[in-house]
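Structure below; questions to follow.
Removed: one protein chain of the complex. Kept in place: all other protein chains.
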Amino acid sequence: MNDVVKHKHAHHAAGGRLCMPETARSVVRRRLAIAKGHLESILQALQKDDAYCVDVLRQIRAVEGALQKAGQITLESHLRAHVATAAERGDTETIVEELMDALRYR
Amino acid sequence: MNDVVKHKHAHHAAGGRLCMPETARSVVRRRLAIAKGHLESILQALQKDDAYCVDVLRQIRAVEGALQKAGQITLESHLRAHVATAAERGDTETIVEELMDALRYR
Amino acid sequence: MNDVVKHKHAHHAAGGRLCMPETARSVVRRRLAIAKGHLESILQALQKDDAYCVDVLRQIRAVEGALQKAGQITLESHLRAHVATAAERGDTETIVEELMDALRYR
Partner (left out) sequence: MNDVVKHKHAHHAAGGRLCMPETARSVVRRRLAIAKGHLESILQALQKDDAYCVDVLRQIRAVEGALQKAGQITLESHLRAHVATAAERGDTETIVEELMDALRYR
């Protein structure tokens, strides 16, 4: 794959493997880094005797919300870069099943 | 509050404020520490050019699942230590509204 | 059980069994009836050839939201009427485990 094509289809690795577009990758990385910081502050709060359950619950849910948002960005990027082009590549079945499997998780 | 009472009602801080029972606090701390480690490994993976969206999505959802479990343990501990005793203390309205508000989050 | 007591503790059935307070029961019934109507209109829409996936998805999620809200009202009523009084009755373990089990569902 030459450089021009690589730039136009940045979601393809050298070997032709699908990979996450750079923009989404850096947005998700930044969001997860913030979520990690939030998680660290909960861990700190949990070291104190007077941590209160409801505060902890609220903080945990805030981090869950942040992760969910990061997941949405990842999903949107995947739909645009890989799912929307599946029929062109001819791998619709694989790509749809793989995604549904990942979304069903939990 | 003397030492004996403090031990029997470990979920009350010195000033009588409700606080999270020690056991739940350490279980939740341990689980969140693991979730943080998992989050760090996703951040590492996201630094590579060939990170794949669906793998990232799956990992994010696994961490969400871990946080959800930590939230459930926190909730269970809160129900047992503080909600079940609310009528005795006479603060049912406050404790129920506060919890519903925390659960509605997101 | 005489009428006065029955009014004060409307969440106890004749045999002393816990049961849902009348107010919550009628609010939840009304909300679920609306959800059912919404579900019926989705079923109607699904009979037409030109139903569109995203519209159906949106409608299903709206009904899920309505059910979630009905679940929250049920939970709040249960916390107030039965969980907050558990220590007084002496059945904290049973009531907490039962609720956590119901919440973990799915």
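Each chain gets a letter, A, B and C, in the order it is written, and its residues are counted from 1.
Assume a contact is a pair of C-beta atoms (placed from the backbone, for glycine too) under 8 Å apart; a residue touches a chain by one contact, two chains touch by 3 or more.
Keep in mind that what you see is a predicted model, and the values were worked out from it rather than measured.
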item: Touching partners, among the displayed chains, of the absent chain; value: A, C
item: Those residues of chain C which, in the complete complex, touch the missing chain; value: 13, 17-20, 22, 24-25, 28-29, 32-33, 35-36, 39-40, 42-43, 46-47, 49-54, 56-58, 60-65, 67-68, 70-71, 74-75, 77-78, 81-82, 98-99, 102-103, 105-106
item: Absent chain, residues of chain A that touch it; value: 72, 75-76, 79-80, 83-88, 92-93, 95-96, 99-100, 103-104
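To be clear about the criterion, only the chains that are shown with their structure count from here on.
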item: Fraction-based call for chain C against chain B, same above half, different below; value: same
item: Rounded Å distance between chain A and chain C, as computed from the means of their C-alpha atoms; value: 34
item: Whole-Å gap separating chain B and chain C, where each centre is the average of the chain's CA atoms; value: 24
item: Residues of chain C whose C-beta touches two or more other chains; value: none
